[in-house]
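There's a structure below that I have some questions on.
Heads up, one of the protein chains got dropped from this complex, but the rest are sitting where they should.
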Amino acid sequence: MTKERKPKNVFVEGAIPPEKIATSIAHHQVKTNIGAHDIFLGQIRADEIDGKIVTAIEYSAYEDMASQAIHEIREAAFEKFDLTCMHIYHSLGRVKAGEICLFVFTSSAHRKECFEATRFIVEEIKSKAPIFGKEVFEDETHVWKENR
Amino acid sequence: MTKERKPKNVFVEGAIPPEKIATSIAHHQVKTNIGAHDIFLGQIRADEIDGKIVTAIEYSAYEDMASQAIHEIREAAFEKFDLTCMHIYHSLGRVKAGEICLFVFTSSAHRKECFEATRFIVEEIKSKAPIFGKEVFEDETHVWKENR
Amino acid sequence: MKLTINYFGMIAEAVGSSKADFELHGKTVSDLKNELENTFPDLLGMSYQIAVNQKLVSSETEIMEQDEIAVLPPFAGG
Partner (left out) sequence: MKLTINYFGMIAEAVGSSKADFELHGKTVSDLKNELENTFPDLLGMSYQIAVNQKLVSSETEIMEQDEIAVLPPFAGG
């Protein structure tokens, strides 16, 4: 019998605040079968592109497809790794340089599982979730970001 | 010319509070050359050993040697990986089941570096830092923990 | 057949809309791409993928009248 999980809402309007991360960590302190957490945070870089500095990224997504893609990534991660918990949040809308746009949090009894799971999830999201990013400069011109 | 760094104090009395992690994340929002953070947290498991449940671990260390060992691990990580920031904290004294005893936080422009660095640092601390842990049961009897 | 197409990111910018009707004369994804590129020549220089009912599909896939069609530029999440 496999546990059926519904797609969770992973999208957050604007930046992910550090307090959200603290709250999420605190919620896991009742789960005393956890020995290790690995947290990945994506942060907006103020890259220089052709002499102009990126001040923000404006994220949009094909939301239903992205939610489904991330749901499948979540299921695959639970299948591959022996995890206790998993949380994934991604920003939509404008996120300023220095702010956090991606929060992936996995927990397991032992460190190996969560290390590998977090990395797997981040790579999968980057390649499979239809999320789009407009790098906005100070003068409000922009270029489109592309994952490599 | 190599940057000389002095051993930092990595030891925290008791558990590492989630708010400390949030504060640490928030402090990095001014560093707009960072694109990726990876955070590892070690949490005390309520393991069952011979029918008794672990309620806390009491950590002690050969502090000077451990600080020096972690200093060398830090230097090695900065040498091996292109990192912007690195923070390492370990508890001393009693940390209850569910609480956090190790906090390793690395930041880099791109995700690959911080993923590999955090994992490297955690493995190195476990094998090279003279830190000792007494697993305490509800009846205050104990066994000594041993890293594998 | 008449389709409603969703456009995202730089593609939406290039076609000037994020959702619009489109009259498809052929029947495959390959036909759709050709017809889109005739209508919006800016697409010719751009990299994009077609999703049918929220799945990425190959050029040979046949399109049905009620399908949910989306034109997706390169992903940039994370």
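Which chain is which? They are A, B and C, in the order written, and residues in each are numbered from 1.
In this section, a contact is a pair of C-beta atoms (placed from the backbone, for glycine too) under 8 Å apart; a residue touches a chain by one contact, two chains touch by 3 or more.
None of these values were measured; they are calculated from a predicted model.
The hidden chain, counted over the whole complex, makes contact with B. Within the complete assembly, B:I125 is the residue of B:V12, B:M86 or B:I125 that touches the hidden chain. From the options B:A61, B:L83 or B:V136, the residue with contact to the unseen chain in the full assembly is B:A61.
One chain of the complex is left out; on chain B, the residues touching it are 42, 57, 59-62, 64-66, 68, 90, 101-102, 122, 125-134, 144-147.
Basically, only the chains that are shown with their structure count from here on.
Located most centrally within the structure is A, per distance between chain CA means and the overall CA mean. Taking the mean of the C-alpha atoms as each chain's centre, chain A and chain C sit 27 Å apart.
The mean-CA centres of chain A and chain B are about 23 angstrom from one another, to the nearest whole unit. Inter-chain spacing, taken between the CA centroids of chain B and chain C, is 49 Å. Looking at chain B, residues 111 sit in touch with two or more other chains. Chain contacts: chain C has residues 78 touching two or more partner chains.
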